[in-house]
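Report on the following structure.
Only one protein chain is missing from this complex, and each of the others stays in its spot.
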Amino acid sequence: MAGQPPPETGAVRPETVLAIEDLRVTVHDGGATAVRDVSLTVRSGEIVGLVGESGSGKTLTCRAALGVLPRGVAAQGKITFAGEDVTSLSARGWERLHGSHIGAVFQDPASYLNPNLTVGGQVAEVLRVKRGLSRARAHEKAVELLTTVGLRQAGRVFHQIPAELSGGMLQRVMIAIAISCDPELLIADEATTALDVTIQAEIIELVKDLCDQRGLAVLFVSHDLAVIRELCDRVVVFYAGQVVEAGPAAEIIERPRHPYTQALLRVASVGDFRRRELEVIPGQPPHVGDRTTGCRFAARCPSVIEACRAGDIGLTRLGPAHEARCARVDDPAIAEASAAVAAVAPVAANGTRADQELANR
Amino acid sequence: MRRASRVHGGSVLSLPSARIAIVILAAVVFLMIFGSALAPQNPLTINANALFQGPSRAHLLGTDYLGRDVLSRLMAGTRLSVLTAAEAVGIALVLGAPLGVATVFLGRAFDFAANRVADALMTLPSIFFAVAVTAALGNGLVQAMFPVGILMAPLFFRVTRAAALEFARAQYVEAAELLGASKLHVIRVHVARKVLPTIAVTTAQGAAGALLAVSFLTFLGIGVTPPTPTWGGVLSSDLDYLSNAPWAPLIPGALIAITVGALNALADAFRDRAPRGRLAEPGQNVTTQLTPQPLEAADGRPTAA
Partner (left out) sequence: MTAEVTAATTVSAAPLLEVADIDVVLGHGWRGNHVLSGVNMKVWPGEIVGLVGETGSGKTTLARAVVGLARPRGGRVLFDGTEISRLRGAARRRERRSGHIQLVFQDPLRSLDPDLTVGDIVGEGLKIRGGLPAAEIRARVDDALAKVGLSGTLSHRQPGQISGGQRQRVSIARALAADPKLLLCDEPVSALDASNRNYILRLLAGLRDSLGLPIVIISHDLSSLAGIADRVVVLYRGRIVEDGPVAQVFTRPRHPYTALLMASAPRVERRIGTGEGAALSVHQLRRTTADPESPSAAGACVFAARCPFAADACAVQPALEPVAGQAGERWSAACHRHQEWPDLASARPAAAPR
């Protein structure tokens, strides 16, 4: 299990809202394993980011935590929500949890909203159904929620239909719906992926604020490491259905110990007009159902050695909260590679004209 | 230009209803071709001694009011009924479908005019016109089905126009236009094959309607000179003698109903098995989900970095 740091003396240990232990998800009616040996926890007030390429298993893990796995897909292992074992929860049990205890936001808000009803009405409906509020009270609370998520003139927005609102505004409405019944956990799956960069920044801040104000636990899934870095306290890196590295965000970003995380950082560090060098990760991840012995990243790893393919690699604990799945994790060469990833270096190098201009401003 | 391997996504044959329908229709077509030759008795032979007999060894479906073998009459009558129904559908298809596609590309004025003509035609009752044509041109089923076909054409026009409209707005058509494609190229390469499922559905439905029209006309005696057997004619003559032989009209009636039902089932099967997005529904968008995907060769080979 991804380690929890020892409690600070005198501090109350934050409550573990979601605990996933040894999750294994099979697809195609058991024909292939898409997720294996995944363990992670989310505590209240904590934002945990799941990052990885498409198909890495992060979305399936999310869906298992929500109890919304599609047909032919089954989960084994143990999933605990607020102390309650939900691994084999019935549909009715999940219905009780959805909305009231777990809220969710996905990528394309327009497809989750009824195009013919007002957005405010849809927020109010959740309140009436889940909380039994009266129509008037639900309306009031809905306007409050719309304001909380940053929609100005919420009273007016209440009466608009989805077609009249931008993608960013719709996503805020979805967040309003997700938090309307004060859930303990918010799950966001690629919630900012389709948004403009300015709106994305605002939504990231909104999630952070909601987390601080309400002690919300957040599970945030994204393929974009930069977004994860801006938002999350802890990061879990997925590759080919497994967790390959997990730890505090600052540590993972500044000192990644797994070659895949290092590769992710190299490609994410774009946007420097001086560098003009765009990194890629050569090759592609293994297909679900490919049976390889040994490390599943071996085919694409720049630091691969014989031992990597010998047998399955386990997670090595690197610190109280940091672990990585690499045969060479203690190898100094890997540590060097980690330092070489320029993510750590402050963007201002010395001597270039641009930097002097910056300094002179 | 390599053609797409299937018009329909997933085989129509995978639906049990379609399989049954095709078997029935194949039997009908078989009867159409070989019916006269295979009829056990001469359909025209009158036998005064064997009036209104029930089903027996000699007459599997019994005899009618003139002692003629019902089974033989039905088998022989298949050709006329089915062929003329096909004539009507064929006329409707040939007139309506290409115009429906063309109108999308020929500009607003043409489209407006074509639509008004279609509107006008659709208000006219086809059976009455069939009667009027036979009155004018002589009593022939072929002549009678001609106006039925023309008046069915607006259906094909409307339906293919709706389908073509949807595809003409697709972004890949814009892309082709950006390459300098002429309208003909766009129709030939991009639109034509995509409207085929819609045409298939409409043809099956139209055939069902045409067969009903034929049956109705021949029931009324329009277009056929007795004693030429047709399904509707047999039904009509048997109906006159309902009290004597109550089972009699059931048989041609059932034949018509089963064939029409099979055609409709086939139409449904075409619709169910049409590739997603091929049947134009208003406002339908091909998916635009922007989910990130890794670069990969579909056969698993790593691509150059």
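We call the chains A and B, going by the order they appear; numbering starts again at 1 in every chain.
By our rule, a contact is a pair of C-beta atoms (placed from the backbone, for glycine too) under 8 Å apart; a residue touches a chain by one contact, two chains touch by 3 or more.
As the structure is a computational prediction, the values presented were derived from the model and not from experiment.
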Residue among A:E125, A:D224 or A:E251 touching the omitted chain: A:D224
Which of A:D196, A:D290, A:D312 or A:E336 contacts the chain that the document leaves out: A:D196
Chain B, residues in touch with the chain not shown (by the definition above): 1-2, 4, 170-172, 174-182, 185, 189-190, 193-194, 277, 286-299, 303-305
Residues from chain A at the interface with the omitted partner, ascending: 53-54, 166-167, 196-201, 204-205, 212, 223-227, 229-230, 253, 263-265, 267-281, 342-348, 354, 357-361
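Assume only the chains that are shown with their structure count from here on.
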Between chain B and chain A, distance of the C-alpha-averaged centres to the nearest whole Å: 55
